[in-house]
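Apart from one protein chain that is not included, each protein chain of the complex appears where it belongs.
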Amino acid sequence: MHLTKKKTKNYIGLILTMIFMLLLSACQSAETSTGSGAGGSKKDAPIKIGILEDQSGDFSLVGIQKLHAAQLAVEEINNNGGLLGRQVEIVAPDTQSDNKRFQEMARKVILEDQVDVVMGGFSSASREAIRPIMEKNKMLYFYNNQYEGGVASKYSFNTGAIPDHQIGTLMEAVIKKYGPKVYTIAADYNFGQISADWVRTETERLGGEIVGEEFIPLGVSQFASTISRIKAADPDVLVTLLVGQEQSSFYGQWAKSGNTKLPMATTVNMAQAYEHKRFDPPSLANMYVTVTFMEELGDILPSAKEFVDKFYKKFPDDKYVGMEAETQYTGVMLWAEAVEKAGTTEVEAVIDALETGISYDGPAGTAKIDPATHHAVRNVYLAYADKEHKITFPQQWEAVVPDWLSKEKGVDLTKKDEFKQYTPLD
Amino acid sequence: MAIFELIYQFMNNFSFLILSAVGLAIIFGMMGIINLAHGEFIMLGAYITTLATASGVPLPLAILLAAAGVGVFGLIVDRLIINRLYGRTLDSVVVTWGISMILSQGILIIFGPSLEGSSTPLGSISIAGATYSTYRILLFFIAIVMLGIIYWLFMHTKFGLYSRATMQKHDIANTMGINTNKMYSLTFMLGAALAGLTGGLYAPTMAVSPTFGSAFLMPSFVTVIVGGANPLIGTSLSGGVLGVVNSILDILWGTFYGRLGLLVVAIIVIRLLPLGFSGLVEKKLMRGRGI
Amino acid sequence: MSKGLVEKSDAILTLKGVGKHFGGLKAVDNIDLSIKKGELHCLIGPNGAGKSTIFKMIMGVYEPTVGEVFYNGKNITKMKNWDRANLGLSIKMQVPGVFGELSVYDNMRISAQKHMKSSERDEEIDNLLRFLDIIHLKYEIVNNLSHGQQQWLEIGMSLASKPELLLLDEPAAGMGPTETEFTAELVQKLNREGVTILFIDHDMDFVRKIAEKVTVLHLGKKFAEGTIEEIEANQDVVDIYLGNS
């Protein structure tokens, strides 16, 4: 008797759970069916952009900014009458900072949603996860992000900052000002290792010397031993190429151990994850970073100020407008220019249009596609944070050309298709 | 000079390992539950502290608030969910995984992907020409004091007696009139509160975000694995041993080997002493008493 | 089952100076014990006398702290317990060592498949279940069985491994009179068919009925040994043990 009673109770629980799950999935499928229902005739159907950004998980800090930037760009395009007379629509699944999810969603937006271009990805791993899918499906892909450089692929375009832009300029500025002894700490993965290699090459070219180099595994948040090693080496400049929330704990620990005098140089901090706003001063005191854009650029550049204002008007709750947001925005705009020029969204035609060296006067000045490498010619600004984390821009470089791939590796994508990533470590 | 370095290193590693592991160890040791939401409990503590300091609460109070807040949260979670799973160790893995998903995404939805941190309090001190963060040295002593308090709690209070009895033999404790369910609830609350305390203590030294807890998860698991079921003896011993190993490898070969070293030590220890250091010590004690 | 009668001659199992110490406690202290082939031998003694510990050392669950165990003249002191089982040693434990979540058939099969060909396995299982009079429960989940039925099942599992030496730890514990009667007949029947049996029991009526030889343990030591009549006549034994009841 007792047994049957318990059984019944179990089944009630089971049925309730099932109903709950069914309800949930019902809402979901209703949502998606309205999303993908707009197939229709190609002529007046909207043009679709697949935006794959991490709206949750480790990388959502930047991912959400980038999604918002894309939404802003598309809204502006649509308000100006759309592209080729058609409206532009965004398909934006959440990739959850998960590489597998990137692969699933890349296939989904290409094959099911039939988008005309895919943009997105923050971590290099997520880019590498989906790049083969782009190439296999002959899909145009914009990686609007800073990264370690070196991707030479017919279908991939990068509109962000790469070592060509950031490291030569940065090292030149800090070595000239502070001296030749350089200590590098970098995240122990592709981006960190490759960037550190660039730092080494550039330092040696400038007559400097690497007095120490250390790689920190991702996810490490305690830096006591690293800090004591740096102190022992007594460098003139500390280059930090740290990545992720955990590793950014370095700065607080660094400042706390009484080292705010030593200048730091980086390519990653402040402009992306606005550490100078999130951490109390003087964590990032005396830090230099080379950027293609950051919110504070609005102080010296009217176009940047206009962009920042537009952004906050549309997304008043956002906390910062960073470098990757601008890159995403400019990326969308460059693609739009190319589509207008090609008169179609056909991938091959758009690539040809992009390879004519299309340019766009964006928030941070003119950005222009370099046809041989599929990267962007950009203005580079040196940003400096003082003890109060106030940002100034002591130096800038006009139209830096990303020519390492073409000069060192002989890549010319206008002549020869390639599908690989070169690294200085090879 | 180098010896001060090494000592400072060790103090740092030791306190980090102990503080990240102790809440997990108590829940695992007493209840046999592997709490995969441990990192998120720590994260919650960091959020409470950071938000409290931002609204003007002094830091020490804010840290205690984190412990209390997460403790209460732990109690609620226990009453709603965990108490239905006593004795079902492996089911609790799934459930706590679910809880951790809800917590980290929930915090992301509510507070966004990051929080403006507060700076590390206290200055730095110089010893033999090198400077060290005072707060971090303080953390070491806090870890020691905390172990002391836990020792007192388990060895000299009624709660401690009952919970040791419950840990030893669940059914016998029951027949002795101990309400084991209540003991489990209190234990879970205590473990959660300690996680909250850890989050509060480290909030001023690290970037606070919904993934804050993930930095603690691996070290805490390794410490508990090496320590074994006894949350007091095991955790402090394993914190000590791992702290030494980590510091030495760190100084000799860098952070990567320090981290890999932790995992390798854990694997070796389980292989040699499946019950961790607790098992070893208990065996020794038994022998000592016996003959 | 048709091994026929074996002459009660050579020792099948010999314990030489075996002891088991837990910390300072000597649960079993310097025991010498010899079981002859074909014997039906009983271990008795008050609680904590070390009876079950001896069984566990014979089966290899515990390793003796001192002393040696011989089986058919072979030193098995350090042998793994599964190897002992494959030599023909089998045990029915005090707390029923059956797989409670599984069916009777599953339990029997787990034991039987190790020791017989799959072609004869199921038929042999049916035979054993019939022999134990639990064939009607073949597909029942073991947890739903009565205590007595679980004990018989465990004896059945032991038999499925075709043992030479069967260790029974309290085979009649918790059984009613009829069940005890049945179990006693069962044990005797097995012994007649050639299985050497060493068993532990507290129920003196049961012991009196079936045991040929009795060893009395007290505080981990061998206290007395002999036929049931000799033991019951021994005043010391009565004092420490029988007198209590």
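Structure notes:
In this document, chain identifiers A, B and C correspond to the written order of the chains, with residue numbering beginning at 1 in each.
Quick note on the criterion: a contact is a pair of C-beta atoms (placed from the backbone, for glycine too) under 8 Å apart; a residue touches a chain by one contact, two chains touch by 3 or more.
Keep this in mind: contacts and distances are computed from a predicted model.
Missing chain, UniProt protein name: "Urea ABC transporter permease", from among "Multisubunit sodium/proton antiporter, MrpC subunit", "Urea ABC transporter permease", "Electron transfer flavoprotein subunit alpha" or "NADH-quinone oxidoreductase subunit L".
One chain is not displayed; in the complete assembly it touches the shown chains A, B, C. Remark: the omitted chain is touched by one listed residue; of B:101, B:138, B:244 or B:280 this is B:101. Touch with the chain omitted from the figure is made, among C:26, C:115, C:202 or C:221, by C:115. In the complete complex, the residue from B:76, B:145, B:252 or B:267 that touches the missing chain is B:267.
Of the listed residues B:34, B:68 or B:165, the one in contact with the hidden chain in the full complex is B:34. With the whole complex as reference, residues 32, 34, 36, 81, 84-85, 88-91, 93-95, 97-102, 104-106, 108-109, 214, 217-218, 221-222, 224-225, 256, 259-260, 263-264, 266-267, 270-272, 274 of subunit B touch the missing chain. Touch with the hidden chain on the side of subunit A covers residues 10-11, 13-14, 16-18, 20-21, 24-25, 28-29, 31-32, 35, 55-56, 92-96, 98-101, 103-105, 107-108, 110-112, 123-125, 127-129, 131-133, 136, 188-190, 193-194, 215, 217-218, 419-420, 423, 425-426.
Mapped onto subunit C, contacts with the missing chain fall at residues 59, 61, 80-83, 85-86, 90-91, 93, 97-103, 105-106, 109-111, 113-115, 118, 122, 139, 141, 157, 161.
To be clear about the criterion, only the chains that are shown with their structure count from here on.
The busiest chain interface, judged by C-beta pairs in contact, is A-B. Overall, the chain located most centrally, as judged by its C-alpha mean against the mean of all protein C-alpha atoms, is B. As a whole-number value, the distance joining the C-alpha centres of subunit A and subunit B reads 35 Å. Note: centroid distance subunit A to subunit C, computed from Cα atoms, is 73 Å.
Separating the CA-averaged centres of subunit B and subunit C is a span of 49 Å. Taken together, the subunit A residues at the contact with subunit B in this complex read 56-58, 60-61, 64, 188, 214-217, 219-222, 224-226, 228-229, 231, 245-246, 248-249, 252-253, 255-259, 273, 275, 277-281, 283, 317, 319.
Per the touch definition, subunit B reaches subunit A in the complex via residues 5, 8-9, 12-13, 16, 105, 108, 112-120, 123-124, 126, 130-133, 135-136, 204-207, 209-212, 214-215, 218, 247, 250-251, 254-256, 258-259.
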